[in-house]
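Please read the structure below before turning to the comments.
All protein chains but one are shown in place.
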Amino acid sequence: MTHATTPTLAGTRSLRTRFWANNKSTLIGCGVLVALMIVVPFTASSSVMNIVVFAMIFALPAIGLNLLMGLAGQVSLGQAAFFAIGAYTHAILLTKLDLPGPVAATVGVLAAMLVALLVGLPLMRLRGHYLALATLGLGFIVMIGVREWDVTGRTTGIYGISRPTVLGIPIDNSGFFLWFVTPFVVIGLILALNLTHSRAGRALSAVNDSELAAESLGVNTYALRLKVFVLSAGFAGLGGVFYAYQVAIVSPATAEFHLSVSILLMVVIGGLGSVWGAVAGAFLVQFLGEGMRDVIPAIFPGATGEVQLLGYGIVLILVILLLPGGLHQAATTLWQKLPFAGKRPPGDAHAHVPEDDTTIPQLPAVSTPVAAGEPILVLEGLSKRYGGVVAVNDVNLTVPAGSILGLIGPNGAGKTTCFNMISGALTPSEGTVTFLDQVISGRKPHVAAAHGLTRTFQNLQVFTSTDVVGNVYMGRYRKGSAGVLRGMLGLQSGEQSTHRAASYEILQSMKLSDAADDSASDLSFGKQRIMEVCRALAAEPALLLLDEPMAGLSGAEREVMAELLRRLRTAGLTIVLVEHDVAQVMSLADHVAVLDDGVLIAYGDPESVRNDPAVVVAYLGTDLDEAEAELNELEEHA
Amino acid sequence: MKKSRLRFIAPIAVITALVLAGCSTSNLGGTAKDDPAAEAGPIKIGAVLDVTGVGASLGVPEQNTLTMLAKQLNDDGGIDGRDVELTIIDNQSTEDGAAKATSKLIESDKVDIIIGASRTGPSLAMRPIAEAAKIPMISVAANVAIVEGSKWVFKTAQNDVVVLERILDDAEAKGYTKLALVRDASGFGEGVAEYITDLGAERGITLVMTEAFEPSATDFTPQMTNVRGSDSDAVIIWGINPSAGLAQKAYVQLSVNKPVYHSHGISNQAFFDAAGDAANGVIAPMGRLLVADQLAADNTQREVIEQFQADYNAAYGEQPSGFAGHAFDAWHIAVNAIEAAGTDADALRGELESAQWTGISGVFQMTAKNHSGLDATALILAEAEDGRWNLLKD
Partner (left out) sequence: MLTDFLQLTVAGLSQGSVYALLAVGLIAVYTVRHVINIAQGEFAMLAGLGSAWLAAAGMPLLLAILVAILSVTLVAIAMERLIIARVKKLTPLTSIILTLGVSTLLQAIMLLAWGPEAKGVPLFPGTNILIGGVSIRSQEFWMIGALVVVGGGIVLFYEKSRWGKALRACAEQPVAARIVGISPVTASVLAFAIAGFVGGVAGVVASPIYLSLWSGGVLLGLKGFVAAVLGGFVSFRAAIVGALLLGVIEAYVAGYVSSGLRDGAAFLILILVLVVRPQGLVLKPTAVRV
């Protein structure tokens, strides 16, 4: 649903800052949802009504979990724990302290978020399986906690929660309750939708595609994930608050594992990453559960209890095996097959970018924090060992600003390892990397990025879930400032549009604007490589690390790339490149460093390196044919 | 643009049409056609029982009993010519489930009276909902907290206080002065330690230790190890089956060589199933159902019990448990009151407060102050031997 209608370019349509609903499809969707919720109490039977009310309540934790799983790529099997914390806090404040409803509800949501923050601080450092099982353990801890604590009413729980009163009207029936809960679900939905389209949301999905690339563009993965985890708990807490109101009792069952499973199922059915899917999933799971409770005893006489789990289990497996994108995927596929479904509106953006080969494209901005010739990057005694293997051995190197350094060497010489230590992807065994007078070695890649160091990757790290311009846009991450909160409130369109425009300009400089709106994964290998360079340039770095930027490029593309790099150097950018194409390096670089077996064997201007006997031996020593070929190539070039 | 505006107008038009058409407003607290407190149409009795989950050994026979009795009643022409519609909802032995089920019975099914739940926790969860809706409710669970101070809630299982008095009297007679308690951690076991301390004081009995177990527990080694190490003279295990039976089994396996009492929560076959030979020698207070054949011929309850046993056995091919008896009593008390006072909630409640009934669990005498209606004479002491109960003391 959302995919087909997501505006490809929120910003270019209007620079006006829009509050709440960010686009037409959201508006229509919410309109339909609200209209349905208004009508349902008049038409639905009481059992359907009951299902709808609980679907709306559970839509909240489902939206939250969807943000965590779809956006942040983290599985939580303990969403019910936060649901329970919200419900219990609310119930206790209402029944024992007689606080007014809004206060109790707010504290309930905050309590869930606070607990999420406290457990998230350590847990968010874990990945994949561990987080899932740690949250599963957390769910059990919360259940045991409320069962053993007098304040939470032990096994019986908190009962006697009175229904809320809004504007003097007691909400004492399902219809009123549905109207009471709907605005909150709609607001939650809009906030979540805004977040997915925001700077933070895009960063998170980039992290999902390639954590390494996202971090090297300045995304602090840990902090963002933690924020989303806390946010997700807030949604669950709010759901708990409404649950306490509707059921009038909160018992340890609210923290049950099976509840976490059903919330997870809502997200999976709806489609990971699709906010509307989570809401649809909530409805589907409620109806499925109710239906199974009726159908299964008819098929298996005498079946009692939580027989709906049969359906849950089968659906979980089948969705992942057959329809990993859930309802969202099904809806999108269906939509595209409809005859009247238009293609995505042509990006009105590249209308204003005249495609003309003869014009010299505008040069992307670069930052020049130090004068040309001053040292910008210093490697001192840099070493990396894996067990007994020394990959990089005591490399000392100084890179002057405003120059291009070519790093060459036979396969396995330690070039990429060097790069990884400079960019922060690897921690050196010994030695330091100093960038702009700051020691950045051993820190996370986003720290290096924050100082103005950006890189590309030998093994492409493309953000496959977005389009080409979306990839380049991610390069602008560090230039933006809108956080999770601003993103949710939709208060960043202005910022987004500026960066959008900048992204298009960069694409144009590499003659890639034609493909701007294509899916990044559809691009040819060479184009993806160019796109990665564009993405790195979008960050306006002071130092650009290019890991084999020419590999897979056509001759013409190489020329464009080389020309761009030269102009960038002229503009003051410092570039370090690892390249197999020795000829290209020799023609481009101001200085060349040669690594062999992890040792820096030569350093100097291209001419002197070319004639350095050690280099010749190094190349000869590895592979005779290859070395000969490369030497010939050098000769030709000379 | 025109098209999109249409998209907004359409639903609004639909809503308006629906509202104007005056659809059912039963979801909005309005009165449905068949709702009026008028004395016509079927009489609706709702039940919320622990049919599955840890309370299943209680809820299933209760469900059987109610289903059987409703059929009997309708076959006999109902109440004053009105059919009785019985709706039983399984609360899955959870408090949440009980609360949801109660709301559903009241809001959607518009029942006149509610029976249930099987255990204390779910019954406590139902109580405020029934009270807020002013619908009479008869619980079949034990803890006195279910009815204490309530205007609308009644119960048919013997009060835990009465049960404890019976146990403590026996303990005093046998000269035990120090007791250990191993109790159910859920609602059924709550408050038991306090009662023993209070009631024991006048008998010179002190409670030296309390251990708890979840109704879903299967391993009782730590609790029984601690009990074994205590200096108590006798032990009270207070729970329902299967956990109480399993606790008894662990008790014997771990060689805790002390006399043991159980509560009336074990009065069913499930106890012997779970405990096996370990059940021998257990003493427990209970209603007269399980020892009916050993009762004096002139016992007032004997006739009703034997009739019930025959009916239940004919319908389900097994003997009813004490819990079936609680449901049996709740049903008859409810039906008698409806026969006398109709389905008007206030009148019905008033009638229940003066209910008198010679039933399975004892001779009930409800009053405005006593919504439980049973005293210590409702209980006998029985001892387990080879899978059956022997009457010790009537």
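We call the chains A and B, going by the order they appear; numbering starts again at 1 in every chain.
FYI, a residue touches a chain if its C-beta (ideal position, glycine included) is under 8 Å from a C-beta of that chain, and two chains touch if they have at least 3 such contacts.
Only a predicted model underlies this, so the values are computations on that prediction, with no experimental measurement involved.
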Output for the hidden chain's shown neighbours is A, B
Among listed residues A:Cys30, A:Leu93, A:Val109 or A:Ala134, the absent chain is touched only by A:Ala134
If the hidden chain were put back, which of A:Val40, A:Leu93 or A:Val268 would touch it? A:Val268
Touch as defined at the start, partner being the missing chain; which of A:Cys30, A:Met69 or A:Ile158 qualifies? A:Met69
Interface with the unshown chain - residue positions in chain A: 69, 73, 75, 77, 119, 122-123, 125-130, 132-134, 136-138, 140-141, 144-145, 147-148, 212, 257-258, 261, 264, 268, 272, 296, 300, 302-307, 309-317, 320-321, 324, 386, 416, 420, 425-426, 457-459
On chain B, the omitted chain is touched by residues 52-53, 56-57, 185, 211-214, 216-219, 221-223, 225-226, 228-229, 242, 246, 250, 253-255
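Keep this in mind: only the chains that are shown with their structure count from here on.
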Roughly how many whole angstrom separate the Cα centroids of chain A and chain B? 53
Chain B-touching residues of chain A, taken from the complex the two chains share: 24, 28, 31-32, 35-36, 38-44, 46-47, 49-50, 147, 154-157, 159-160, 162, 172-176, 178, 247-251, 253-254, 304-306
What part of chain B is in contact with chain A in the complex they form? 4, 7-8, 11-12, 14-15, 18-19, 23-29, 51-53, 56, 90, 92, 94-100, 103-104, 107-108, 120-121, 124-125, 127-129, 132, 185-187, 190, 214
